[in-house]
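A protein chain is absent from this complex, but the other protein chains hold their places.
On to chain A.
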Amino acid sequence: MQSAPDDEELDSLSIRLVGLDENYPVRLNWNDLGVQFSKQSIVVPGDRLTRSREFIPGHGTLRRTVEAGSGNASFAAGRRQKQNDDNAEDNDEDDEDEDEEGAWELAASVAGRQHVVNKLLCVLPGRSRYAGEIGDVVVGRVQEVASRRWRIDANARLQATLHLSGVLLPGEDLRRKSEEDERAMRAVLAEGDLVSAEVQSVQADGSLVLHTRNARYGRLGQGTLVRVPPALIKRSKTHFHSLPCGVTLVLGMNGYCWCGPTPGQSDVREPLASPADRSEVARVRACVRLLAVNHVPLYDTSVMQAYEVARESPVALLSRPDEQLRVARLVAEQLLTAEVGEAQPGGGGFGLHSGDLISGGALSAVH
């Protein structure tokens, strides 16, 4: 497998027997790269987070009482915080009087990374459905056309909605939508259409309301969708990337990534991409997949680095686990060096924060 296989071999099937090959590579092990996981940052369900009362329990945590003396925690009196509970703080206030005298501690209710914002303590799960935050760029698929709204699968727990008033109709941007618009909704978006949108609000039940009231959002054309765990997408300034290799990549925060050929400037109506373009799209798609499989955070730099590393190898080879590991390992090493280099001048900026890589590594460690 070390020598680059020629087309002949790629054309044929190759089955590999796992178990005989002792070191059959499956996934990137972040420990091999020298990433040290601190015991505090990675937690599994039931792990104690803190005993201090100054923290506010957030998502992914639960509060349990501690019996005096023994130090053992019992779940019975602790109140479980639902993961999608929007108002963890409110609950905290409600419970304040019940728990006044008993000692209690905060424990993790999901496996993931511990995250503290001021006094709010939460655990970000490594693998979950997309929770949604206002302003996030997402990619979704229209499931249903309902009255004055579309129901959209955005990898969230509930179907997201896109209201008719939330879309930009061609030519006319600021006007009331009439009954005719309602009747012609399928002309704008039909069932199965892929759409890039922004999260407008998160409802009380956790369902998302999307809008496409901006020229860069809207229906996606030719291309393919890749699904990755949402936790791997790094939130960045822009999620729409026109890569220099002629590929447009949309990294939706909900874990749906779309890649397609960048439409030509000369003739927009030209529907056909050339085979060379298709193979570039396939390469970028394979890069996104291989990074996701190896739990490397996804953003423009990591995808481009993977693309550069994978440039020489045939695209079909990139779906093989050993090649995926090789590329992902090189990318991870480069990202870690960049991270160390950036830490010297004072950090900040748009570079990679250690938390991002660790969150990636945490996934492989936890799952």
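Note that in this section a contact is a pair of C-beta atoms (placed from the backbone, for glycine too) under 8 Å apart; a residue touches a chain by one contact, two chains touch by 3 or more; residues count from 1.
The rule is short, and it goes like this: contacts and distances are computed from a predicted model.
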{"item": "Protein that the absent chain corresponds to, by UniProt name, given \"Ribosomal RNA-processing protein 42\", \"Brix domain-containing protein\", \"Small ubiquitin-related modifier\" or \"Proteasome subunit beta\"", "value": "\"Ribosomal RNA-processing protein 42\""}
{"item": "From A:124, A:194, A:247 or A:291, residue that would touch the chain that is not displayed", "value": "A:194"}
{"item": "For chain A, residues in touch with the removed chain", "value": "7, 10-20, 24, 141, 143, 190-194, 219-225, 260, 271-273, 275, 278-279, 281-283, 285-286, 314-316, 318-321"}
